[in-house]
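What follows is one structure encoded as structure tokens, with my remarks underneath.
All protein chains but one are shown in place.
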Amino acid sequence: MSLCPEVLPLSAMRPVASARVLYADTDKMGIVYHATYLRYLELARVELLRAAGLAYARMEDAGFGLPLTDVAVHYESPARYDDAMTIHAAVVRATKVRVSFQYRVTAVRSGDASGASFDVLRAQTDHCCVRTADGRPTRMPDDVWHLLCGQVVDVAGDRV
Amino acid sequence: MSLCPEVLPLSAMRPVASARVLYADTDKMGIVYHATYLRYLELARVELLRAAGLAYARMEDAGFGLPLTDVAVHYESPARYDDAMTIHAAVVRATKVRVSFQYRVTAVRSGDASGASFDVLRAQTDHCCVRTADGRPTRMPDDVWHLLCGQVVDVAGDRV
Amino acid sequence: MSLCPEVLPLSAMRPVASARVLYADTDKMGIVYHATYLRYLELARVELLRAAGLAYARMEDAGFGLPLTDVAVHYESPARYDDAMTIHAAVVRATKVRVSFQYRVTAVRSGDASGASFDVLRAQTDHCCVRTADGRPTRMPDDVWHLLCGQVVDVAGDRV
Partner (left out) sequence: MSLCPEVLPLSAMRPVASARVLYADTDKMGIVYHATYLRYLELARVELLRAAGLAYARMEDAGFGLPLTDVAVHYESPARYDDAMTIHAAVVRATKVRVSFQYRVTAVRSGDASGASFDVLRAQTDHCCVRTADGRPTRMPDDVWHLLCGQVVDVAGDRV
């Protein structure tokens, strides 16, 4: 009964970004503050696009943006200070005006020589293409759309 | 097709907190960064509880916490710098180990003398009661649970 | 041997904003993360200006901004979760292109019925007037400059 839909298995995603938990990320319970993870999802999203050949900054220069319309996160086990997080992501849907990403964050506990990783969270974000000039929804440029379509994976981890 | 479930109408929630958008909250699109709103949901949650007679800090002093297990947000129309936001919230479910809150954020545009408000987002957060000593799920103290139950409203805005 | 210059005594500043410490503000040491206070200094600055009759958002609408060129903070005693902070501020210098603010943050410990307040930090920020169009330094509009000059207080707390 999670607010987050089922997401792809780890094997169907790519580990697109990694980061160690900073003091800045933690809260008084000694764990990463729940909102802070969204920053790392952004990092994963932009690095996934960059690896696919799409520099988001250049898309904006061309007058298009992909703001979030929805986010859902299911928190599994909290990351703590200095834990080494890996953010895995995939494109799961791309239409001419919308794109959805799914994510899994895993982490290795600071100082854990075994390197065993645990599940931190799973998440999905939905985005709508807008003209940055006025924020109005619009169709993506064709090259962006084709590039995103080429990234879409299905539950088996296959490009579709 | 939002990731956020339907939430209570405004009329069934209470306006529990208000804040003007700071520069710190905005991003380069000139709007509030999507993760920043979660901070204001926290503000609303803690003030809703305080108004109901529950100081969350005292609950923690007693060894109990209510970390998030899930969050879902549907972004409607972005708030901008200096807009006057109001965060409305309600308890929508309370069991002995879990509690869920729903939220609506509205805003009045900075400098808009008409005072017309627009819908910024709607959201839900789910929480699990844990012992702060070890983070293990546990039953809430009876007084907390009774207090939360007394706050639960149904879709018509009635206490249930 | 602090990095922050001497600042005005509390009696020479105005309590311009207040806020309770959120979970979002804390770090794993259970105290407010040092960078988070800068957000509250911004809140104080904008409310000081608003109380003086200058809506910073309107100044930006007119094409002028006051970005920071310098900040210095001396941390005295940390605020903790749910502490009630008061941010005191004053304008200490205003030329046609520069303005400086000083701040003192005090707090009352959460649940402390005595209401005794303690010193959290003192700080100064320096700002330069720029054209928002291109970020170039420029002279302030005369009405803004006169208004800021009218706010300048000296160490005795007198308007100068």
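Note that the chains are named A, B and C in the order they appear, and that numbering of residues resets to 1 at the start of each chain.
One rule holds for everything that comes next: a residue touches a chain if its C-beta (ideal position, glycine included) is under 8 Å from a C-beta of that chain, and two chains touch if they have at least 3 such contacts.
Being a predicted model, the structure only gives us computed values, none of them experimental.
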Of A:D27, A:E42 or A:D126, the residue in touch with the unshown chain: A:E42
Those residues of subunit A which, in the complete complex, touch the missing chain: 20, 22-24, 38-39, 42-43, 46, 55-58, 60-61, 81-82, 110-111
Absent chain, residues of subunit C that touch it: 2-5, 29, 31, 34-36, 38-39, 42, 65, 67-75, 78, 124, 126, 132, 135
Hidden partner chain, residues of subunit B it touches: 23-24, 26-31, 33, 35, 80-81
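Rule of thumb we're sticking to: only the chains that are shown with their structure count from here on.
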Cα superposition of subunit A on its sequence copy subunit B - rotation in ° rounded to nearest 5: 180
Chain with minimal offset from the mean of all protein Cα atoms: B
Where subunit B and subunit C are represented by their mean Cα positions, the distance between them in whole Å: 28
Centroid spacing, where centroids are CA-atom means, of subunit A and subunit B in whole angstrom: 24
Whole-Å gap separating subunit A and subunit C, where each centre is the average of the chain's CA atoms: 35
Residue numbers of subunit A (touch at least two other chains): 29, 31, 35
